[in-house]
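Step one of this worksheet: look at the structure below.
In this view, the complex is presented without one of its protein chains, the others remaining in place.
Every chain is named by a letter (A, B and C) in the order it is written, and numbering of its residues begins at 1.
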């Protein structure tokens, strides 16, 4: 993604001071939070922005001429503009606020369903013989919507496999993505293997056959600079709570022309142009896809989060995590009987490391680590097919963010020794 | 709904002290917030609960064995249990968290679409000849989902009319709701007329013909005691931000057996039982309908909101608003050329009053009131068919909540005199 | 009351006494615009005589700002050469979008300068622009019609 040598740097100690939760104790130990791939912690400026919004400017948006309503609307739309800049979108109208990544992906899936049932833009029409291509490396949120869509339209779901070293297997790209493919939807960075996937060859092939491309950027947007214009996909989905923002908010970015071609998803207040009992006409994007009262305070909080991240500098975030990941990969290899799933080096790899300790179940690993204040995630990480691919039911996963330190990696390694003692 | 004489009471001065925003100024005047029908203000305990959650217990839910994750999960599920108690649900599993009322209604609409396209429970299967019945009094969020559903399935949308005095016209109940009717979905309390609609006759007729019933309780749950068990509907939808809770959260309550019969809506993390690339099986409700990371901190905030409201006592809230509405109906009738839309008395009527000042556009009314710090909503209030029914494009609307006072009603009346001066 | 910047005398005057109101024949193209948040609407017709705006006629429902704005639009642009009228539209749109930071071009905008204050009320900008958006749309359609399009 970029050269760590020229990257700006960050001081984790300074960063940590901004996150109130990081000073808490867990089971009598200072908390070592290594679960940011699941959800990130929130810095004080985000908490302040949310509290300040409710305490000073709370009103509904886009509906009122009054002062408080205008303030709320400007705050909400201001957050959209910030987010658009953060991901390099040409304009704020290409950013649709959703409740999370999952809704963002489903929004696109339901556009396909609606166009298929109701007769919309041909790019979104699916029927028997048509194909949707995903990968074996997906989070459930980028599997289930397409399974449901294919069941409901008669289209076929196909997928890229995973290589033994945890990379996307693109060897059958040209046969998998063919003229019958309407959409390719896959993960930009794996939430279980840490793999950062290539985009150019897939995008090139998709263009060739006229398929749309969605990238699930839930794990990439929070951790590295993003420029959707340079990227060249049709959609990206991401989620606020993994990028220092509040829960309850996510986003779909879509190319303007593609969003404009999509039928509405949720029907209701605000997404309309005019309503009669007989017939409704719809607003232009992004409003068309934001029915009802949106997550207003959450958008404001997410705006503060991207301000915070930009202040730190996303290049520094990426460089810091890359260093930490390298450090952790080395350190974990000193633990006996430990197997890492996914790429063994930091190349095209983010700060997520899944592993197994031979003979000890991840639940037990996680529990004993928690006893030492170390918070890791255990389970299938909502990516069960990846576990199946590597022949396990679940893994233990440490994931890093801008506030993590090498000392915390050391604590993890020490913690794993303890695990081996208990279950030895 | 109940007898105001025996009701407990509340002291608005005490209540107001709990809402930080109520001490702000607007355009040099103390703010008079009369737009709670649009969104309510939030008391300090709700702000504190949200901030405390992020600062101490933030983690993802249902996915972690670690301490912080367990705390977050207990907080989230605890909020569900509180909400269930607040509406008299037999158990927490009947409460599905959504992002707002609009999503709650769409969730049901998409259950119908999925069952119709994919072949689900016959109660949810719609095709040509089948009917969905709504009313002319609906918020767009209870119109557009059904228009979309009917367009996509070939079913027919029909609706109850409105009488001249702003009541639901149930005179054609028996012909409108017939054997072809699969669903009746209508508003419990109108967000523009203030009308509280009867439920018994509609429920009785729906039972007779085997139709399901959804009540849009977005305006009733926040303002009066609710007991879904006594009510007898199949679904109710409501929204957190109108009941002292955060934005970004709402809920669908559904009868257990009915929810269990519904196919999934959004696909993704958490709503699954087991996932393979070929096939997914789904969790039981409510999890089945909560894909992806839910609005965790918002649920916690909503839990604090219902604690707050219960502390005040919902009977007191209802009684207070009923008194205030009576006072306001009288006071507004002293303003020359003012026409009230909706019931003229407090009988079966909530604290929402829409009106027109002859010859002066609501935008101008609202703007001049705002100049005096009085925040009312102007426009069609996302209920354009109601405006059309009464021959106007928009109205001015004052709506009350537990923190409003008769002095604020007086300010409104004085403000309207000023409006008449400017545009006289 | 701090609304003097918004409700200028000249705006209230156009609101009370709209100029050129009503839909007239003949016309080159018509546009209908709606403000989705309040339901206000305007129908506006443009009659071109060669490269000159021969008439702007309109009908609509709306607040004082949107009504006065249509009236001012009529008065200001009727009889003008089309390129000039389009330039005035551009200047007005710029003023409305300028959040009070744009110095109004009095010579070009005439009475429309009175709307400068609206730029400070984001919720009302759409009101002021409604008729102007209809004008721009109608002109575009008239062009298409003349060029033999639909």
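We take it that a residue touches a chain if its C-beta (ideal position, glycine included) is under 8 Å from a C-beta of that chain, and two chains touch if they have at least 3 such contacts.
These numbers were taken from a predicted model, which means no experiment stands behind them.
Enquirer: Wait, the hidden chain, what does it touch out of the ones we have here?
Expert: Within the full complex, the chain left out of view touches A, B.
Enquirer: Out of A:189, A:387 or A:409, which touches the unshown chain?
Expert: That would be A:387, which touches the missing chain.
Enquirer: One chain is left out of this view; which of B:272, B:383 or B:409 touches it in the full complex?
Expert: B:272
Enquirer: If I consider the whole complex, including the chain that's not displayed, which of B:7, B:32, B:49 or B:65 touches that chain?
Expert: Residue touching the chain left out of view: B:65.
Enquirer: Using the document's contact rule, name the residues of chain B that touch the chain not shown here.
Expert: Contact residues on chain B toward the absent chain are 62-66, 69-70, 73-74, 272-274, 283.
Enquirer: Name, in rising order, the residues on chain A that touch the hidden chain in the full complex.
Expert: Against the missing chain, chain A presents residues 27-28, 361-364, 367-368, 371-372, 378-380, 384, 387, 393-394, 418, 422-423.
In this text, only the chains that are shown with their structure count from here on.
Enquirer: Going by the touch criterion stated earlier, list every chain that contacts chain A and also contacts chain B.
Expert: Of all the chains present, those in contact with both chain A and chain B are C.
Enquirer: Mind checking the centre-to-centre distance between chain B and chain C? Centres are C-alpha means, answer in whole Å.
Expert: 38
Enquirer: Where the CA atoms of chain A average out and where those of chain C average out, how many Å apart are those spots?
Expert: 45
Enquirer: For chain C, give me the residues that contact two or more of the other chains.
Expert: 37, 39, 121, 124 - these are the residues of chain C that touch more than one other chain.
Enquirer: Which chain B residues sit where two or more other chains touch them?
Expert: In chain B, the residues touching two or more other chains are 27, 363, 367, 378-379, 384.
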